[in-house]
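First up is the structure itself, then whatever we jot down about it.
Yeah, one chain of the complex is gone here, protein chain that is, but the others are all in their spots.
Read from first to last, the chains carry the letters A, B and C; within each, the first residue is number 1.
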Amino acid sequence: MNPYIANTEQDVQTMLGVIGVDSIDALFADIRPEHAPRSFDLPAGLSEFEVIERLRRLASKNTGALIPFIGGGYYDHYVPAACGAIMSRGEFYTAYTPYQPECSQGTLQALFEYQSGICALTGMDVANASLYDGGTALYEAMMMALRVTGRKKIVMDGGVSPIYRKLIRSYTHNLHIEFIETPVAHGQTDRACVSALMDKDVAAVIIQNPNFFGVIDDHADIVAQAHASGALVIASVYPVALGLLKTPAEMGVDIVTGEGQSLGLPLNFGGPYLGFMAVRRALIRQMPGRIVGETVDAQGRRCFVNTLQAREQHIRREKATSNICTNAALCAVQASVFMALMGRQGFRQLAQLNFDKAEYARRVLGNIPGVEVKRSSPTFNEFTVYLPRDAADVVEEMILRGFAAGFPLGRYYEGMNNYLLVAVTEKRTKSEIEAYAAALAEVVA
Amino acid sequence: MNPYIANTEQDVQTMLGVIGVDSIDALFADIRPEHAPRSFDLPAGLSEFEVIERLRRLASKNTGALIPFIGGGYYDHYVPAACGAIMSRGEFYTAYTPYQPECSQGTLQALFEYQSGICALTGMDVANASLYDGGTALYEAMMMALRVTGRKKIVMDGGVSPIYRKLIRSYTHNLHIEFIETPVAHGQTDRACVSALMDKDVAAVIIQNPNFFGVIDDHADIVAQAHASGALVIASVYPVALGLLKTPAEMGVDIVTGEGQSLGLPLNFGGPYLGFMAVRRALIRQMPGRIVGETVDAQGRRCFVNTLQAREQHIRREKATSNICTNAALCAVQASVFMALMGRQGFRQLAQLNFDKAEYARRVLGNIPGVEVKRSSPTFNEFTVYLPRDAADVVEEMILRGFAAGFPLGRYYEGMNNYLLVAVTEKRTKSEIEAYAAALAEVVA
Amino acid sequence: MKLIFEQSVRGRQGFKLPDSDVPVTAVIAGKYLRQAELLLPEVSELDVVRHFTRLSRLNFSLDANFYPLGSCTMKYNPKFTEKAAAMPGFADLHPLLPQLKGGERYVQGALEVLYDTERWLSEITGMKAFTLQPLAGAHGELTGIMLMAAYHKARGNKKKHIIVPDSAHGTNPASAAVAGYQIISVASDKKGGIDIEKLKAVLTVETAGLMMTCPDTHGVFNSSIGEISRLVHAVDGLMYYDGANLNATLGRCRPGDVGFDLVHLNLHKTFGTPHGGGGPGAGPVGVMGKLEKFLPVSRVVKRPDGLFYLDYGHPDSIGYIASFYGNFAIILRAYAYMLLLGGDGLKETSDHAVLNANYLMHRLKNNYPVAFDRICMHECLFSATKHAARGVHAIDIAKFLIDQGIHPPTVYFPLTVKEAIMVEPTETESRETLDFFVDAMIRADALARTDPAAFHDFPRTMPISRPDETRAAREMNVNFFASRA
Partner (left out) sequence: MKLIFEQSVRGRQGFKLPDSDVPVTAVIAGKYLRQAELLLPEVSELDVVRHFTRLSRLNFSLDANFYPLGSCTMKYNPKFTEKAAAMPGFADLHPLLPQLKGGERYVQGALEVLYDTERWLSEITGMKAFTLQPLAGAHGELTGIMLMAAYHKARGNKKKHIIVPDSAHGTNPASAAVAGYQIISVASDKKGGIDIEKLKAVLTVETAGLMMTCPDTHGVFNSSIGEISRLVHAVDGLMYYDGANLNATLGRCRPGDVGFDLVHLNLHKTFGTPHGGGGPGAGPVGVMGKLEKFLPVSRVVKRPDGLFYLDYGHPDSIGYIASFYGNFAIILRAYAYMLLLGGDGLKETSDHAVLNANYLMHRLKNNYPVAFDRICMHECLFSATKHAARGVHAIDIAKFLIDQGIHPPTVYFPLTVKEAIMVEPTETESRETLDFFVDAMIRADALARTDPAAFHDFPRTMPISRPDETRAAREMNVNFFASRA
């Protein structure tokens, strides 16, 4: 029984009569016998109760109740209940893409507000209405830079998330693009190296702030250099950090992208997340994704519509600025709720809490004999520690003590096997931090 | 900081200016110094995150993951997700009592449908828009019968929930009412005894079906007898059972009440629940609680309003049919959603599942040496077993084996220490039932 | 909109139940089976969801509208309390578990919630002890009156009546009446308070007690409370505090400190739990020491080892007044609310509730005469008698407001004031919202001068307007089946 089908036996007969066929099978006449499935061997259906029970069992296999000190671009922030309450309104989550503005002003205005919020955070002129996630947003930014400049070389800072770098490489495999990754110097962008690479072929320099090691930087000098040789600068940013940090706009960055998960979205084992993108106004027509614009209706009332659609695949097909169609609209609305809830003061306070807690953890961990904390480069809410042995093994032992102790850098960075990336959000209490330090001290002793 | 206050410091100053006072304190001038609190020593406030964490810890102290075979009038039924989804709409749960019909048609129509659903279930003519819960509903029914008949004697079947009987006794302590409780014979109402008690002073006979022992009965004979001597019959019923069982209307009952928890409400450690009441049409003006009626508006459009309000306290004050004001409206709407989801066929199927599973359990438990299952009286989804020793002790041991094994009758019935009341709902699987039996066999061995 | 029953199609089914995994071992004898078909609607899940979603959109609600309902305290219901109430560790808990031997171990978290809530409410009100069992304000009143009766009985007092001011909410006399007392109503004086002379005139040795709302439903805090309580206590009467208006005085005045012997609170008012379109709520009752032993059982106790359990052994108790421990999921929301606000946040609540009410009163008093021209507490009371003289009644102004997206204030209550318009903004509304309301009220006033007839078909923007209530009461169509039979 399929409880989501409304037709009764009687309905079926009536409808077949109207259509003028004998059976539902007759409607599938175009599917010839030779097209029939060779197999369709799926489990029998269950009741709602049974499915929920099964999923509850599966979910309970996950919760190890590990205290999380793991980040890597995805953070255990508190999601205010109001975010979830608003997102669970059917009017938002069961609506379609707002192609019909008259019956979609709710989503459209919310997305306009989201775009404005992203502009407030980044300082940029214009933002789009979302991309899939932080990684694909960075890919789109790179594609955009190639289009804008007509060049084929990309310089990418080694501090950019290795996950993002990996996926950008997959996407561009067939595109004859030259990639150069620059090393990290003292945790920050290696100026000398980037500078040596700048030439008339470089389409864009891609940086990240804070970078994968949690280190913050002021990339204004790199921007100046890049612009001097006609290249764009793309920055991938962590939105919570922007509560305190110099904005990409203040550094002169051309295209800003980032992962919006920390703006009120649950971790969700990897998704759905939210890719955001904001650019200088001059670049708006090259921006991928939907953009909501303000206008007036026939009677002069303010309203909102999808605008500049001529950039998009449904109009421009193979000449579109991107192939994206379905995006992360609901996540964008949720982020918009989050930004409004935090507000000017709350958002800053949130950033400060993250910074303060991480700094405290950095100090406490630095006191553990054998654990080394580099203090030369400033960090935001994540930092690396050097351990006396393989960080992967330490993490394994820390799990048994109830901690997701961080991310071992050896997984993505050669020669960094003893480095552990530790994230501390506003949710971690002093006593959790101290318990973590105590456990780590035991493990490395 | 109180995040639910919108006024800023600036707002406060502006508003004080408009009022013409210097300080908020000045507004409290009527509260003289001698009225000041002697103490107001409450914990400091927490953030939303901290409160949620604290409650999560408290909640986790509760979940013993006991497999429930406990009922006693409150059952572990599955609550369809759609119930919760609809109830979480702010338009329902943050609305006020629908005193202004123009902006309350949602609640009013939903309550009208609820009343109709209760009438469908019970077979009665009219239902009210809810009372607090099943226990207080029975109390209200009794008060109503006293009013209607002008008599002062109540005959109450011992099969009525002892919890309900206890609370009715508390309420009537000062009302000079004569209470007679009749014993249970073979699990059912003791006809001879009731019959002997019937006289011109009896206002009402109160029965329950299925009764507290889970036993079903046809009380038509008792109704005939009661009516013959001018008494009313009040039946407390379990709505799920009405999917299969003879309706109180079919037995001729005058006032029907019941606990609506099983109509899509979570167990909630005791509440909020839902008291329902349905009566013969002739009794409507004596019914307590709100009643929603259909009418038309000034332009002839169908609509719904609170009606017959002259029965209620806000109009009639001390002469009202009851003191009730706030009731269980949201629970009634949720029950209405539940009844609509189940529908004609589903509701019956639900009742059948409960019956079949309980019967299976009854058979399986009956096979355990030393455990005796009385099979003379038919039961619905709950039944008693006789154990070789104190049921309270057996239950304690069963808890350690992961089962909430049932309710020991000795707690409320003298001399029944070895009896255990076992409930089995549609949620219990065959293997859970068998595991329960296996554990019980061990415990009583 | 069509009724869900009118959407029913024979054979349609909206929900998938589990298949039975047990053999059928018995059937129910025919005589026990229902004869009548069970005519619940036959609709799909989509039908149900769409129907109720659409229905919901016909409601005003706090989440979408300003709701300045006097006496109702329609404050914002914080969303995180809904999240708390949905936690399975609370929502799935069977109430009989703690009554099993060894069962209280499985409900420690829930009992702690109850225990702490009782303690905090006691501290907030200055009472000695609390019961959380009453399921709403009126239920709390009834419980309270029963406690009073038990007290008098234990003292051998012969009490017959309860005194209730004429400004009292209807539940007060109704509750006292169902508990078996006669009601004596006492009039208000010109300042809105109880007329002390009139009170003296009715106080006798047969007076069981006085029920007072404080601040009262005129929005006035009675400064003579000390004298009143002395008078009542002089005849061994008890002072009952209707706490519906506690939102005015959190941290400013505790009933226990000013002479009250017992109180009920409405958690769905002061403590921000949702009103649910009329319920459920919760009406805990607190008492001073002399009434404690009469409190209903069970009572939540903390053992020296920190474990909580339920104590049923109080011989003087009035007994069970609810099946279990109160509307737990509502209590839990209130507990969460208190945890978040703490003592300071609660006090701020009253500060701003009172500030907002006074602001509204001052902004509107030139257009709408105030019933009592003095500082008000958390609500202010206007009278539309001047407007009524022009044919525009309080109800017409109410209907005008609906078209502005504002839920009308309470009208025609309290009964002491003609054409009463009772406005309670609560602390959670912003000044912008208050100003929006003020503007609408001023426009209504202006329109009442220029075109009073215009009011008769307000509201105009809603799907219905001015239902025929008389017809409803006459026809008594209260059941889809009956009305179509």
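Following the convention adopted for this analysis, contacts are C-beta pairs under 8 Å (C-beta built on N, C-alpha and C of every residue); 3 or more make two chains touch, one makes a residue touch a chain.
None of these values were measured; they are calculated from a predicted model.
The chain not shown here is in contact, across the full complex, with A, B, C. Contact with the chain not shown here comes from a single listed residue; of B:3, B:252, B:366 or B:410, that residue is B:3. Screening B:21, B:36, B:81 or B:441 against the full complex identifies B:81 as the residue touching the chain left out. Subunit B residues in contact with the hidden partner, per the touch definition given at the top, are 1, 3-6, 8-11, 45-50, 80-82, 84-85, 90. Residues of subunit C in touch with the missing chain: 7, 9, 12, 16, 44-47, 49-50, 53-54, 57, 61, 63-65, 76, 78-79, 340, 428-432.
Just so we're on the same page, only the chains that are shown with their structure count from here on.
The most distant chain from subunit C is A, comparing centres defined as mean Cα coordinates. Just count the C-beta contacts per chain pair and the biggest one is B-C.
Here the CA centre of subunit A is 47 Å from the CA centre of subunit B. Taking the mean of the C-alpha atoms as each chain's centre, subunit A and subunit C sit 45 Å apart. Separation between the centroids of subunit B and subunit C, computed from CA atoms only, is 19 Å. Annotation for subunit A: residues 48-49, 80-81, 85, 90 touch two or more other chains. Contact of a single residue of subunit C with at least two other chains is seen at positions 11-15, 17-18, 43, 45, 47, 49, 53, 78, 80, 82-83.
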